[in-house]
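Apart from one protein chain that is not included, each protein chain of the complex appears where it belongs.
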Amino acid sequence: MGRTGIRTVCKVDFDTPASEQPYLHVIPFAGTIKDGETVKIECLDWTGGQIKNDDCADDVKNVDLTKVHYLSGPFEVEGAMPGDLLLVEIMDVQPFEDRPWGFTGIFDRRNGGGFLNEIYPSAAKAIWDFEGIYCTSRHIPHVKFAGLIHPGILGCAPSAEVLENWNRREGELIAANKLDRDVALPPQPLSVHAGSADKSLTEKVGREGARTIPGRPEHGGNCDIKNLSRGSKVYLPVHVPGAKFSVGDLHFSQGDGEISFCGAIEMAGVITVNCSVIPNGVANLGLKSPVYIPGPVEPQFGPGRYIYFEGFSVDEQGRQHYMDVTVAYRQTTLRCIEYLRRFGYSDYQIYLLLSCAPVQGHVAGIVDIPNACTTLGLPMDIFDFDISPSAAATAGGVRRRDMGRCAFETGRTEGEVRGDSGRNGQVSFGGGLSYRE
Amino acid sequence: MGRTGIRTVCKVDFDTPASEQPYLHVIPFAGTIKDGETVKIECLDWTGGQIKNDDCADDVKNVDLTKVHYLSGPFEVEGAMPGDLLLVEIMDVQPFEDRPWGFTGIFDRRNGGGFLNEIYPSAAKAIWDFEGIYCTSRHIPHVKFAGLIHPGILGCAPSAEVLENWNRREGELIAANKLDRDVALPPQPLSVHAGSADKSLTEKVGREGARTIPGRPEHGGNCDIKNLSRGSKVYLPVHVPGAKFSVGDLHFSQGDGEISFCGAIEMAGVITVNCSVIPNGVANLGLKSPVYIPGPVEPQFGPGRYIYFEGFSVDEQGRQHYMDVTVAYRQTTLRCIEYLRRFGYSDYQIYLLLSCAPVQGHVAGIVDIPNACTTLGLPMDIFDFDISPSAAATAGGVRRRDMGRCAFETGRTEGEVRGDSGRNGQVSFGGGLSYRE
Amino acid sequence: MGRTGIRTVCKVDFDTPASEQPYLHVIPFAGTIKDGETVKIECLDWTGGQIKNDDCADDVKNVDLTKVHYLSGPFEVEGAMPGDLLLVEIMDVQPFEDRPWGFTGIFDRRNGGGFLNEIYPSAAKAIWDFEGIYCTSRHIPHVKFAGLIHPGILGCAPSAEVLENWNRREGELIAANKLDRDVALPPQPLSVHAGSADKSLTEKVGREGARTIPGRPEHGGNCDIKNLSRGSKVYLPVHVPGAKFSVGDLHFSQGDGEISFCGAIEMAGVITVNCSVIPNGVANLGLKSPVYIPGPVEPQFGPGRYIYFEGFSVDEQGRQHYMDVTVAYRQTTLRCIEYLRRFGYSDYQIYLLLSCAPVQGHVAGIVDIPNACTTLGLPMDIFDFDISPSAAATAGGVRRRDMGRCAFETGRTEGEVRGDSGRNGQVSFGGGLSYRE
Partner (left out) sequence: MGRTGIRTVCKVDFDTPASEQPYLHVIPFAGTIKDGETVKIECLDWTGGQIKNDDCADDVKNVDLTKVHYLSGPFEVEGAMPGDLLLVEIMDVQPFEDRPWGFTGIFDRRNGGGFLNEIYPSAAKAIWDFEGIYCTSRHIPHVKFAGLIHPGILGCAPSAEVLENWNRREGELIAANKLDRDVALPPQPLSVHAGSADKSLTEKVGREGARTIPGRPEHGGNCDIKNLSRGSKVYLPVHVPGAKFSVGDLHFSQGDGEISFCGAIEMAGVITVNCSVIPNGVANLGLKSPVYIPGPVEPQFGPGRYIYFEGFSVDEQGRQHYMDVTVAYRQTTLRCIEYLRRFGYSDYQIYLLLSCAPVQGHVAGIVDIPNACTTLGLPMDIFDFDISPSAAATAGGVRRRDMGRCAFETGRTEGEVRGDSGRNGQVSFGGGLSYRE
């Protein structure tokens, strides 16, 4: 006889609001997967369709961050028990055939923000078109690269005990916060996604349900690891009976750090996974966090085809920080922006590009006080012209090209956004690890 | 006729104290390199020979950190002027044929410390034997890997203005310090290495000379980038006439982060470099920090031959930190230690191994508040037994082997060092970017 | 707004005989592609659906080789003229979602044969199931690998002059043949596929149309290059106005040599290509044959994860041949069969596996008379057990596993096929570069 396909355990519908769909984070679960089974799971993009394929970033600016991360699942995996490991092998990730595009966004500093939002406070957007393994963008010309396609989020549901621990420690951070910005987000009742749950359970979800924004050590979650791509095997700790595996936030590509926050090439699509249970795997391996083994088909450029930028924990005001890798990595990204700017790209275009292209962000030296050193490797072969320093440094300067522009909010120009000194960097978004019954 | 060799511009002598050698950071300079010339430069190990090839870590414990970093140089490169770039191509790095060994050390928490010194406060050491491209250690059995050999330090001398800036900003950090440890090290008069300088210049060096411990954005310096290996091209900003290029601190291998501080496989050896000047390169490229392009001969394992560990900015006490990559990377290394411990290695052995083996430390996600996520990729093929999670998780637990022990200080055992709760984590070391005339 | 998909210029229908379908090698052409356009092209498997997903190789044994290679096309590319180059970028190749399987066959020596048909004369078959990037086979257990997916055939139509040249030179070879087998296949009237052509044109096609079996230097054709995969760019000489580009014979994976003839993992599927015309490219580049640049997403194993077998031009009867790479490569494959046999696989299983797995076949030394030397690299990581020689050579012999069996013809067992000394190695197949109008 022979096989005629792989079972799809989650279908999405682009004409129905995410909150009303039957497989997107519903309570108690969206379906069952057999131990050892390979299934297809459809996923919305992480904003649930809020961002459009057009040339205006108003949608990014005004995104409703209480209505994101409508993950596919959770799925019950037969036989999985707390203390087991769920081995998820990512057999493939693909965009939908009739939606061959994705987006990268820079959030407005007052609604989401990003890694460089003190410097680049305005909303911006690039749309990417997919043709097979490759993507290009009308908003960032002269660039083409193969996707290192992956899910931004996957993990098993927390137990009540784990959830309580999350709420405790993140609550303590919030309570101690003296910064002029959100440092973590507590559970919140707004836009609670609890499906057929009754009123009291819905309220409980709103009160206790952890947000899906951060990845967390106990289950992985929104870890945004760019190499967790086709062919990867990830070992996920199981905290509740049936594992309750969820997945979503598919990325066509992402750079290390995903720096603009909405920074990957975000897309809707289908992930094919094989799920199998390793009894007592958590104890056998002594795992406190997921581990994974990458797949064999990552795009390869050869080491000599990267330019590496160096950054140290001295900030752009010349202030010395003590061994702060976060500061060092920010500097590293700025060094790359300064470099590429000379070829004609705007800073916003580069900020978008570094968020989504397969750049390699490394911790280089982390012990030489007071300076941490990080590096960022930019693959030269994603450009259709020569960006190598040898060429650029000697030619009497580089040739600036007309690089067009990325999408901004209505009425904004590149010049204006550069001058923008928008105060009030509150990060504010919502969503939650909530279910619909 | 034909070539008969490459000119050696710096020779070292293992029977003479480093401070008395004629090519090690002398004033005004150690020699001259022509624009476009390839030269060999001999280097001491970074401790100037303080660490011995034996099985006791007393030398590590008692290392004199005011007598380190006797770099080779500085070399005047003909024609180089401030604002130029010095393009240094690393043609090769080799240990001395008659000294085929190196060392990795964990400093005592009270004398140097390291990335995990609150957990592992005692001195320890592993000696590595070199056979061609490979190294092995009697102190960490069942491991063999090819060196990703490189200089830990290279850069051009700072101008007076740059030096003043360093002292200003690092001084401010020291002044504001409220931690129970050194956060940076000011210039200091002890063990000043100023050679034939007169008394007043020597005192000035002691007063103003920057330490070489940290890498710094303006010139690179002690950046400890493991991939700056054979075949790499590095573009170094020139700050003074003649560039005054220095190099040293050779590493047979290093992991991303070099976490145990004396963490690479430290060695004496010879580096072969080609130096050429790119006029006005700093302005042409808009460089504020060095950039580099890796060489083509890095050891390759294939992406599917790594286990990746994940870490988040929740520390080992369960405290939540805000987007702190340093905390996240510390957790990532701890996850790896916990994993490997099960095979029979002691924590100190693994700490040493992660410092020097070619592990990949990546910034994964840096925007999902409050958790930064980092990953650490451990190549499975450096072990001569199977460490893959599939094998380990299912076999009813792994087989523990007798892994011997690494070197400790006299009288200490593994059990004791584990129980050690040594307070007072002052980092204290010296050396300086000083010259001998 | 936004894109909603890529135009499909060729659809196939699995319920209609290949010879009656409207896009499969029809005269004058199957459709038009714009210069610069990306299109999807559906393709049948190369046997046009003759081989079934079952456990019996009767279909392989009795395959009708006059009814194969129903290619998709030819497509007219707007503006292409003789002397131009057609640059075809392979954006993706995928199996049909509802046909996630393919086959590898060994033809009966009397009907097709293969590279080792004097030793392995019987028909055999393995069915491969696809799950995302990976394939596995119930007929060759303990093996899984990522497809290096590609078209076996692509090229532009020959001009009358080129066609005449082909018929001349291959006719001369046939005329001079003294071997006990076909050495080339002349045009033949049987099963002429000339569509709406009138009787006289159909007869002309049968009389003059070149077979598509061999690749040919002037246009590439059935070159069976395993690395012409996703992301590759191939530069094809144009011989007739409109280029008349055809493509087909999709392979999920293939080893260098495709040794069992029906040796790739043959499949039906969809190829996405971008076509652009380079005016006068043939002259500008001086091209006599196609050139190509591979794509960036080839599966990577790391060089140290291959076992390389060596073979020389001394045949299995101990007879010395003069610099014969063909003999040397045959020996190399036999060395690999002997090696893998020890783990429990049958020779036919291994013969199938070496045909379709991504093995690397290299010309090593070709000048040391009388022995050519070739090597074959077998990736160890496609097996789920350890096949390394270190393990196997020392353990007191390897553990033989129950490896089941591949599919044979009705009534045949592995034992019988091994004893089979079937004479009469005539290779005989048909098909033709013919069109339907």
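For this structure, a couple of remarks:
In order of appearance the chains are A, B and C, and numbering begins at 1 in each one.
The rule we apply is simple: a contact is a pair of C-beta atoms (placed from the backbone, for glycine too) under 8 Å apart; a residue touches a chain by one contact, two chains touch by 3 or more.
All values reported here derive from a predicted model rather than from experimental measurement.
Within the whole complex, the absent chain has one touching residue among C:Tyr70, C:Phe145, C:Phe252 or C:Phe309, and that is C:Phe309.
When you scan C:Gly31, C:Pro74, C:Gly114 or C:Gly147 for touch with the missing chain, the hit is C:Gly114.
When the whole complex is considered, the residue among C:Asp98, C:Asp368 or C:Asp384 that touches the unshown chain is C:Asp368. Seen across the whole complex, the unshown chain contacts chain B at 1-6, 38, 52-54, 90-92, 97-101, 127, 129, 131-134, 146, 230-231, 272, 274, 295-301, 381.
Residue positions on chain C in contact with the hidden chain: 85, 87, 114-115, 165, 169-170, 172-173, 177, 179, 182-185, 213-217, 220, 222-227, 231, 233, 235, 256-261, 263, 278, 281, 284-296, 298, 302-304, 306-312, 314, 318-326, 329, 331, 335, 338-339, 341-342, 360-375, 377, 388-390, 392-398, 427, in rising order. Taking the complete complex into account, residues 300-305, 381, 386 of chain A touch the chain not shown.
In the analysis below, only the chains that are shown with their structure count from here on.
Chain centres here are Cα averages; for chain B and chain C they lie 51 Å apart. Counting partner chains per residue, chain C shows two or more touched chains at residues 300-301, 381.
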